[in-house]
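The complex appears here minus one protein chain, its other protein chains still in place.
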Amino acid sequence: MKNENLYNYILGIADNSLILGQRLGELTGHGPNLETDIACTNISLDLFGQVRSYFQYASKIAGDGRSEDDIAMLRKERDYKNVLLVEQPNTNFAYTIARQFLFDAYHLVFLRELQKSSDLTLAAIANKCIKEVSYHERFSSDWVRRLGDGTEESKSKMQEAIADLWVYTDELFHQTEADKAMVAEGIGIDVIKLKEEYYNYVAGVLEESTLEVPDIKYFQKGGKQGIHTEHLGYILVELQYMQRAYPNMEW
Amino acid sequence: MSEDQIKNLEAQFEARIERDEKIEPKDWMPEKYRKTHIRQISQHAHSEIVGMLPEGNWITRAPSLRRKVALLAKVQDEAGHGLYLYSACETLGVSRDELYEQLHTGKAKYSSIFNYPALTWADMGAIGWLVDGAAIINQVPLCNTSFGPYARAMIRVCKEESFHQRQGFEIMLKLANGTPEQKEMAQDALNRWWWPSLMMLGPTDDKSVHTAQSMKWKLKRKTNDELRQQFIDQTVPQADVLGLTIPDPDLKWNKDRKSYDFGAIDWEEFLQVVKGHGPMNKERMKARVGAWERGKWVRDAAMAYAEKKQARKEKQAV
Partner (left out) sequence: MSTKNWPLWEIFVRSKNGLEHRHFGSLHATDADMALENARDVYTRRNEGVSIWVVESKHITASNPENSGELFEPAQDKVYRHPTFYDVPDEVKHM
């Protein structure tokens, strides 16, 4: 592939939305009440919309006849490049919200920079997505505040979720080979530069929520290299089920 | 109020409906009208949110991204429709939480069709095509029903639902024109969903207890049997377009009636499913009750947070 770095770079971005959208999709019909259920599904829909834009572009770049669905559903476990954070399960609503917030806060600053990409397609996608993600971040941070500063029970659940998922935040700011190549070309974002802003912002929201910033020095990583937690396999079982069980058919 | 006065009010009330005037929540209404509406609207709302489950369970397995977003949007609409309907019901002085309580304790009913399992992807097609098709036949006349909030909710529901049936039919069409395996999947789904869809339009007229009163209040415009006939007459040609066979050996065109004759419906099965013995009754209720109970601490926390925020605001103002 001529543009392999760009292709991998796009997948690195899109897989996050794909896997997170899939996780949120599990919740549809099972939310804490109708209003919240509808809101979470909206976020899932936004994310899948983003995924389609990215993969349609990736499909063009790959130029080997693979469609957006082939790219989304027919890769092997190790070829998914999403960060570990987004594949973590909906253990309870605090985990869903913590995962969402910790990702949204990153996603928002990331897209803000991606709008400046010299790749006009990526810049345009970022420009569209950022409006959606601004809303996601507003939704998830509001819920962090509600659960953090709600009842004793919700506070302890929220604190636990933040503490458990914190170990996956550092990976957001790891550079891959594709990242480095794309940064050099002015297409990609130097995520390392976003790190300080991210942690400052997140700490601010946690403080408002009367939650503690976890004191953790050792972080998990690997998603960006395709080395995932055990959760991803099960996500793929469902995501890929139809395409694997009935290969080469149209739906 | 004396009995005569009430009779007089009731007569005026019926006359208003007869003149096609709408009844609004604060208007005087006979107790039976209120109760019937709470029952029917909440049953309708429950059907929407229980109906999210069989389709919701295929969201993560949808075969393409296009299908996935369509299904997500459809199931989300069902949550929205449940919400509109619960709101309409709340104008009659009963809270959504009370209505949930009735659902969760088995006091309230919901459409029996959702007690059948969604086993293959083709079921997403069959549900959209047949179940939504039957639902639309039931719902369109309700846009003009006598109780204002219900009619308004139904207008919104019908407008939004117009894509649901097409979404289902498109899935079926793609399968029917696909590989033999796909076509077989579509036929199998039609076989399993056809009869429950016919039952969905309610017991036969001679067994239906509510029809006469419902007609008067414009909760119904046609009888169950008429609706069923309408559904069959419009669906059979659609099955022909798909090249699929309706699983009824007795189905045939009746020239004189200009309608299809059809075979006997297994009402014993219907009765058993209504009574709670369908394949999925227990699972569906478990899922609903589970979500509600797991959500309790979340709802409580949000409420507690709002109260704290309000208290802080008031303190600042002092």
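Note that the chains are named A and B in the order they appear, and that numbering of residues resets to 1 at the start of each chain.
What we mean here is this: contacts are C-beta pairs under 8 Å (C-beta built on N, C-alpha and C of every residue); 3 or more make two chains touch, one makes a residue touch a chain.
Predicted model only: the values in this text are computed from it and were never measured.
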Per the touch definition above, residue among A:N8, A:Q22, A:N92 or A:T151 touching the missing chain: A:T151
Of B:A45, B:L83, B:A186 or B:A287, the residue in touch with the unshown chain: B:L83
Touching residue (missing chain; options A:R138, A:K193 or A:R244): A:R138
Where the missing chain touches subunit A, by residue: 33-35, 38-39, 42, 135, 138-139, 142, 146, 151-153
Subunit B residues touching the omitted chain (full complex): 24, 26-28, 76-77, 80, 83-84, 87, 90, 95-97, 152-153, 156, 160, 299-300, 302-307, 309-310
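Going forward, only the chains that are shown with their structure count from here on.
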Subunit A and subunit B: spacing of chain centres that average the CA atoms, whole Å: 35
List of subunit B residues in touch with subunit A within their complex: 49, 52-53, 56, 59-69, 72-73, 75-76, 79-80, 82-83, 86, 121, 171, 174-175, 178-179, 181-182, 287, 290-291, 294-306, 308
Residues on subunit A engaged by subunit B in the complex (per definition of touch): 22, 25-26, 28-38, 41-42, 44-45, 48-49, 51-52, 55, 68-69, 72-73, 92-93, 143, 145-147, 149-151, 153-154, 157, 235, 238-239, 241-243, 246, 249-251
